[in-house]
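First the structure, then my questions, so here it is.
With one protein chain removed, the remaining protein chains of the complex are shown where they sit.
Per-chain residue numbering starts at 1, and chain names A and B are given in the order in which the chains are listed.
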Amino acid sequence: MGIRFNEVSYDYSSFAEGLYTAIRDINLSITEKHEFIALVGHTGSGKSTLAKHMNALIFPTSGSLEIFGNIITSKRNKNIKYNSIRKKVGLVFQFPEYQLFEETVEKDIMFGPLNFKISVEEAKRLAKEALNLVGLDDSYLKRNPYNLSGGEKKRVSIAGILAMDPEILVLDEPTSGLDPAGKRVLMDLFKDINQKTGKTVVIITHDMDLVYQYFNRVLVMNDSRLIYDGNPDDLFKRDDLAEQHLDYPNTIKVLKHLNEKLNLNMNVYQKTNEDALKEIERAVSV
Amino acid sequence: MKSVIIGQYIPGKGIFYQLDPRTKIVSVLFIMIAVFMLQTVTQLLVALGIALIVLFLGRISVMKVIKGLKPIFVLLIFTFVFQILLNKEGEIIVDQEMQLTIFSVIFLIVAFVLWRVAVKFLKYRFILFLLFVATVFTILIFVDFGYSIVDSFNFRVYEQGIRMSVFVVIRLLIIITLSTVLTLTTKPTDLTQGLEKLMHPLKKIGFDSESFALIISISLRYIPTIFDEANKIMLAQASRGADFSEGKLKDKLKQVISLLVPMFIIAFMRSEELANAMESRNFVPGEKRTRINVLVFSYKDILTTVFSIIILASAIMLRVL
Partner (left out) sequence: MSYIEIEKLSFSYNEKTDVLRDVNIKIEKGEWIAVLGHNGSGKSTLAKTIVGLLEPKAGQITIDNIVLNEDSAYEVRKKVGIVFQNPDNQFVGVTVRDDIAFGMENLCIPREEMLERIKFYAKKVNMLDFLDKEPANLSGGQKQRVAIAGILAMRSDIIIFDEATSMLDPYAREDLIDYIRTLHKEGLTIIMITHDINEALMADKILVMNKGEVYAFEETQEIMKKQQVFIDSHLELPVSLTLANSLKDDEQYKEVRDQLWEYALTK
């Protein structure tokens, strides 16, 4: 079960670039429980395209994709209810402005559940729950989504998908535009959901610090290919990340700089500021 | 996808690409009026011939023009049939007795089903349609056994019917060809500027042609952006279960609202930000401005304008004399 990509490629034609291959020969397996995966890559590497395949918003040009037992190929299959796949795999896009449209936050969060034929009372309950889950209290229910701040809009859009109770959650840059405290609140929330309910969570991000601190599996896209699928710790031990258009987490970069300039021999692989501080103190007192 | 949609401008060579947009607009206008003045089919056929020669001279690909005609093809057929069936003046050209019996009905239903099935599997929809129409006629004419549902009737085509339908169709053809050539060979921005300059005299009655043209060109510039956004919004809502293809009417309404509301809100935010940007760059509506893009009038334009005036004058004379 879960999601399995089998030699999936996706081409599209754009006026600007002609025929363009967004993702190429992707082989990937995501189980439906317990996984906490980061999806990284430079702009244009194909991350978003990959994500849109996961809930059957777009179909592969070649290869096949299995989502909870449904086989998705380039041809539309009349026997598959593609819409129900979108309830199982919830995809949250990056910009809330493309999603929020109702008069109240409550109604907007209810939109998803109602589309999946959940009763109005149940949808209301799910909406309230999802709203609280993203850290907003009940006073937000009757407010107009467009009167909220950027960060609040972001959370409401995430609540809109959480309310659908998907089994796999895919989020495109959920923390971008938030201040550092806000980022941590959301990341802790996703980790919490993952650990308490066992749902698999896939997060697209540019923030290598978050990747290093929160994830145990990272997928790296580069120029339409999946070039790495493994542990972030091992990824960041490599020397060649710049060639893959990737950056290192800040703690590693800073400690590497100190090692080089001051001729120290610190273990640069520290995940938090506190650990890095301890390592510096240790190295200096020697 | 992007800018190819608007007016279907396709870059190319030939005289039509070298003319000032004002010339083209004015000439097309004059020629259209001339075409409306013609009264006989012969005159129209001559006009159509001239149009084809002119297209050839201008090195416009006839195929491209025919492609531009595709959308209104159905309209042309409809107009043709409409005139033929309803015009009852003049001599009777075709007089065919037809009957409708129980067997005719059965055959008609069978033919209909065969047609729909064939359309699903084969590609040649138009040819199949023609075959179906021919079959219907054959059935109505030749199946005369069995209980008659209605009294036998006569299918008649009158002289004026044919004349009128040909007349109207050729007129439509010429006019649409003209406008297709116009949009094919003129960039939307040039067209806007041409209109702007032509509407300049309207300033005297208070119509600000410059601001109007600016509004049009800004709208044109945002069309690809808006398409993109609509697409993104649909994907975001589809992720929440909005199914833009299936669903009952009531659901569809909600779907459409979930697409339109964000589009409108984004459009409002955009207009405010754009107004700020324009104002901060010293834009003041109504004030004099220099222009980076200028239209250049050449001898070719004068010749073309004279040519179209001659055509219009000839048409008027033909009508009056």
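Following the convention adopted for this analysis, a contact is a pair of C-beta atoms (placed from the backbone, for glycine too) under 8 Å apart; a residue touches a chain by one contact, two chains touch by 3 or more.
What you are looking at is a predicted structure, and each value in this text was computed from that prediction instead of being measured.
Enquirer: List the shown chains that the missing chain touches in the full complex.
Expert: Result: the unshown chain touches A, B.
Enquirer: Among A:49, A:99 or A:251, which one is in touch with the chain left out?
Expert: Only one listed residue reaches the unshown chain, and that is A:251.
Enquirer: Could you please point out the chain B residues that touch the chain left off the display?
Expert: Touching the missing chain: residues 2-3, 189, 217-218, 220-221, 224-225, 228, 269-270, 273-274, 276-284, 287-294.
Enquirer: Residues of chain A in contact with the chain that isn't shown?
Expert: These residues touch the chain not displayed: 15-16, 42-43, 149-151, 177, 179-181, 206, 209, 245, 247, 250-251, 254, 257-258, 261-262, 273, 276-277, 280-281, 284-285.
The rule is simple: only the chains that are shown with their structure count from here on.
Enquirer: Once you find the CA centre of chain A and the CA centre of chain B, what distance in Å lies between them?
Expert: From the centre of chain A to the centre of chain B is 46 Å.
Enquirer: Name, in rising order, each residue of chain A that touches chain B in their complex.
Expert: Chain A residues touching chain B: 14-16, 52, 55, 57, 83, 86-87, 90-93, 95, 97-102, 111-112, 115-116, 146, 160-161, 164.
Enquirer: Note which residues of chain B are touching chain A in the complex, please.
Expert: 1-4, 224, 229, 232-233, 235-243, 246, 251, 254, 257-258, 261-262, 265-266, 269
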